[in-house]
Structure formats: C-alpha cells, structure tokens
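A single protein chain has been omitted; all remaining protein chains appear in their positions.
Order as written gives the chain letters A, B and C; numbering starts at 1 within each chain.
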C-alpha cells in the first residue's frame, strides 16, 4: 500500500507547522474541561482553536487550561465575536502577545444572527495581519472570488464555510467549493456547518486539505464517540480522494454477472 | 467511552453468524487475486460475497481460491445474473451444496442494462428459499413495501440499493431509506450504488446495519487505499449514528462567541 | 412559433381519449363542492379523478356531483383505499358499471401509514383489469422494473410517484424517473408527492406526459390560486421540455460580455 501513497501525503503544512491530522477542532461548548480534553484526544486533532476574548485571556491562562492543551496540540487562537477589521486585528495582536504564536484563525462576522462572514472587513483584516507577519487562516464565505482574494492577500489557508456556524446543515454548495478548490493553491479547509461524519468525509473528497469543526462534536449526545467518528471520517475522505473514486454512470455496470470467479484462474 | 457504547454494539448478527465489521465486499472485477485479497484485508470485511455461476463452481474450487478466502472470511454466495425466481433458487441450492452454507445473497435482476431487481420474482424466490432453510439476504429496490414483504417472508437481512449496481451514483433516495429503516426490524444493508467513502458513512448514519459494495473498491484507481477508506467510513458512520448528531438549524448557533473559555473555570 | 411545435404536441392520448391539458387533479379534501369546482376550472384540467367507495357510490350520484363534473371533464374513477388486487379489481368493476367508463386509476396500497403502492398486488390487479378491457392508469412506485412490467401488462399509462401521497415532498428520485422515461413508451405521469408548482414543472421537464395531484391544490391556503399556478407550471414544464434547455456547464458562459449589441447590427 505504501507504494500507492504519495510521499508525505499525510503531512499538512500551515506556515511553519506540519500536521499528520487534517482535523482541527474547537474548544467551546463542552460540558467541562475533561470532556473537551477527551474529545481532543479521541479526534487525534493536532491543532485546536480557542476564542480570544480580551477580558478572559489573563484568567484562562491562570487556570492553566491553555498550558495543558498546548502540551498536546498546536493552539490556533481565533477572533470569534469580532465584527470589524479593526476589532479582529486588535484581538489577533493580543493573541500573538499572550500565546507567542503567529497563527490566527481570522473571523470577522457580519451579523450576530447568522454569524456569516463579512467579506469586505475580512479582506481588510487579512491584508493588515499578513503585513504584520501573521499566518492567517481565514474563515470565509464560499465565494470563489473572495477566497481567491484572500489567497492573493497572502493568507496561509482559506477556510470557506459549508453552512452557517453551528447550523449542522453540512455542505450546502459543493459546486462553489469545487470552483474554490480549482482556484486555490494554499491549503483549503471547510470551516463551519459540518453536522456529522459523512459531511466531513465529503469535504475531504472534494479535495479539501482539512476540516475545522466544533459544535458537531461538543453538541453531540456522546461527544467522545463523535470525536472518534470525525477522526475516521476525515481519514476516510482523504483516503478516498487519494484513492481515486469510480466515475458516476447513468446506468448500471455489472460487477458480478459478467466478471465472475473465472478471472481469478487467470491470475 | 465504554459507558457510552451500547452493549455489543459492534456485533452484527445474520442468522447464526456474528460480525464485528459492518462492511461486506464483493470479489469481482479485481486485476488479480492478490489485489482482491489485499483489498479484503485492508477493508477488514469479515464477509465477502462471491458469484455462483454453475459452470465455474467446480473449476474455481479446484483453484483453491474459495478455500483461501474461506480461511479469512465468511463466504456469502450470491445469485448475480439470475433473471427468474426459478434460476435464483436453483443457483442458491447449488451454492449451499458446494459451499456448505445456508447464507445466500439473493439477486433476481429484471433487466440486463440497469441490473435493477425484479421485485415480483425476488419475493417468489425469497419465500421459496426461506422455506428451504436458507438465511436469505435479499438485494432489493428501495421500495418500502417490497422491503417490508421481504422481511415478512422471513429474510435474514433486507438490502435495498442506493442506486444501480456499479453506477457509483450513491444514495439517490434517502427519504425512502428512512421509511424502510422505520419499517424493518431485521438487519438492513445498503447494497449497490455506493461510489465513495462518504456514501458509506451516510448510509450508516441513516441507521443501516451494514454496507455491501464491490465496484467502488475494485474500480478505484488505488483499490487498496479505497478499501481502507471504506473501512474507516463505515466505522465513522456507525459511530456518528451511535453518538447522536446535532440537529440541523436554519440559523447559526454561536460556538465560540458566547461560550468561550470562561465556562471551563466553572467546571 | 407554430413551426417550432411538433404536430399535435399538445394532445395527450389515453385509451380512446384525447386531452389538451396534461394536468389531472383529484377531487378530495376541498372545503366544499364549489371550491372544488372552482379549482377544477382554474386548473383547466380535462380529467379529474374520484374515489370509488362502494358505500358512497349510490349516494354521491344522487347528489348530482358526478353528473355536474362529468359535464365539464372526463371522470377517472380510482381504487384508492384498496389493499389487495381482489379488492381493487372489484372496485374497478363497480366503477365501470356505475360510471360507464373503461378508464380506471389503479391504486393498490401496501400500508395505511405511508400509502405506498404494493407492487406485487398492483401487477396482479393490472393484468386482470387489462384482460377485462379496462384502460388502466397504474399508480406505481418509482421502480423501473415494476413500471416496465406494468407497461408489458398492457396498462394505458404508468404513473410512478414523486414521493408519498400527500407528503408534498416533491420528486425524491429524478434518477429513477429518467430511467423509467427511457423504458416506457406508454404515457407516463407523476402521481403523488407534488407539493408546489416547480415540482410539476420539473416533472414535465423530465419528459413526463402529465402530472396528477390533489392535496397540493386542495390543501393550499388559497386553493384556486394554486390551481392556476399548477396549470401554468405544467404548461411551462412541457414547453421547456419541447423547447430544449441549455446544457449544464461547470463554468460560466458569458452572455453579455463577449456577445454584446454588435451582433444586432448584423441582423
């Protein structure tokens, strides 16, 4: 099997970091810290994203939570809850100072009901942060032109949504994601909207480099079982993408009838 | 995590047989016997289905292929290529005699272009074979009433298609499959039409007990990598089903913004 | 425009009857007889289907309702509520005697929760009724082999469902309907599951010869407006089918930019 696998196929590269896992999970919404930690471990995620709220940063560091997580994973701070480029840039700067990392998951939200990205502010923030040396992973709409401009702006990864954050609606527009896949050379994640394992497998089969999710695990009835499901689903989707699926045909193609055991005798 | 898992959740029971794996794969269409065997192993399937063609049965047994497979897996003979109940019943009887098994995957095809099942002949054959003591796994259309009648006829498992054999079109009618899931108490497989890993995960998330496929592995560019993908996809889908996915919501549900790291301090 | 239209394109032929309209509507579930009549008129349906219940036949005829309808439309009696071939055949015979028509919409239901057709009993009844000289319009599952057998049995029309009766779920499996369209030479209707106008247009664009519906009109908030919507939708779908739609392309095809007003100068 090793001869079939491209060299280093399993390595995902973001800025200076290399990862074997292609699943990134969020840390919010768990019943308690232990469940969160069990899920991180069951998912085998090597990068976890945490929300940087100015008021909490000092406190949460004191609590040792970030230190504990940082022993096991790369921490990806995010700017969740920011509605303007200015606010997001400031939050990213705070995160860099506090966590000593250039990585930032950039979210600039346009609406607190849908939590959908504001492309105009997002572009502004991305350009500013790249110029300040950040490795920007940009949470984006599934707009191919916007994603292309985020790449041009120098983002380390572009992360279009499948559907709104926490909606569990899966991938609403595979057509756009395929166009984005064609346009991008930087790593592309699906970020937001994933509801269940098959959504994540499907994202990877579209050629995505990774999947980022949170609620789909933290909100499942059995979060740790779901974390394990997502680990396998992302691996399954990646393997299927690498393996090269059969084409879709309008009509049936006999497997058994015309190709029975006879051929084995020839082998 | 063990406390979260139902007792014996991993065991699939068909007639007198118990299986840890919920993936059944076909043995046709591989480049050679070694690739087929590598795929069976990579898939970790514990049951493989082989086509019983009268003319080949003696020859293939001589070749030792079936013996070799039988050492590693449960053999599930199938009646692929039969167009009438009479032909299918006869083929099943031959299989039982040759392979010393009551298991039979019953296929009665209505058309050699679409290879779609002929429900009327299928029901006739199923009733006959059950009366003769077979453990019938019936390949069926996704017709809820037909599936229900196959259950009433005493089939050990009912196996509606996702789409036509070898089409790779995936699951065309999840709505019907949900109705069938509600109606059936016997094990339910998706058999036919699976194209890639996410299709299999999705089938399991619908509550299916297993997935049967052939071309999706044998026809992939890298069959062994694809076999591994399907193993993980079926496990992922099963785990996600057991874990209980989040509901779909029309609007976004904040994960990060309103549920930051603060709450961990409270836990 | 007339030169573009195939000869007699608008005529639908069922047995000895010819119709300009390709919409057939049911007569159940209306607030009162006047609303029903207004809907029939707004829909411009030329054939309406009525349920033959033994106990009501005499009474309803006395009421003059059928006579009134029969002045405006062809009456298509149906065997709704029959669960066996025997019951359906008997109901059809009653209908013929009472209404003096060979037309029968054959329903044989397998389950009173889903109201889905029982293919096995349906085939039995169809063969019997054809042998007795009925023009059978068979309400069927979207099973291509079953539909093909209904044609072979001599049915005047085959009418696969879009989704269960009254569900309003629209067309769940266009893939199967396309296969059925390829297989059938007799007229093909979509019967059941239509929820709104676009469902009916889509059915016609698939190449169906007609659409049969009831609840989508009778259950709408404004039934008469909805009847008018369905009239236009069926005509629109038929015209679009005849007109020959543009192909689907993965990427954009400029309409304006590369093909501006210049070309008009050439005309």
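The rule is simple: a residue touches a chain if its C-beta (ideal position, glycine included) is under 8 Å from a C-beta of that chain, and two chains touch if they have at least 3 such contacts.
Since this is a predicted model, take the numbers as computed values, not measurements.
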item: Options A:16, A:31, A:68 or A:145, residue touching the unrepresented chain; value: A:145
item: In subunit C, positions touching the absent partner; value: 1, 4-5, 26-34, 36, 38, 42, 49-51, 53, 56, 59-60, 63, 65-66, 78, 80-81, 107, 109, 112-116, 164-169, 195-199, 201-202, 205, 214-216, 218-226, 228-233, 235-237, 239-240, 242-257, 259-267
item: For subunit A, the residues touching the chain missing from this view; value: 110-111, 114, 116-120, 123, 141, 143-146, 148-149, 163-164, 169, 172-173, 175-176, 179, 183
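As a working rule, only the chains that are shown with their structure count from here on.
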item: Interface composition of copies subunit A and subunit B: same or different, split at half; value: same
item: Farthest-lying chain, centroid of Cα atoms versus that of subunit B; value: C
item: Innermost chain by mean C-alpha position; value: B
item: Distance from the mean Cα position of subunit C to that of subunit A, given in whole angstrom; value: 47
item: Cα-centroid distance, subunit B relative to subunit C, in whole angstrom; value: 35
item: Between subunit A and subunit B, centroid-to-centroid distance (C-alpha), Å; value: 31
item: Numbers and ranges of subunit A residues touching at least 2 other chains; value: 250-251
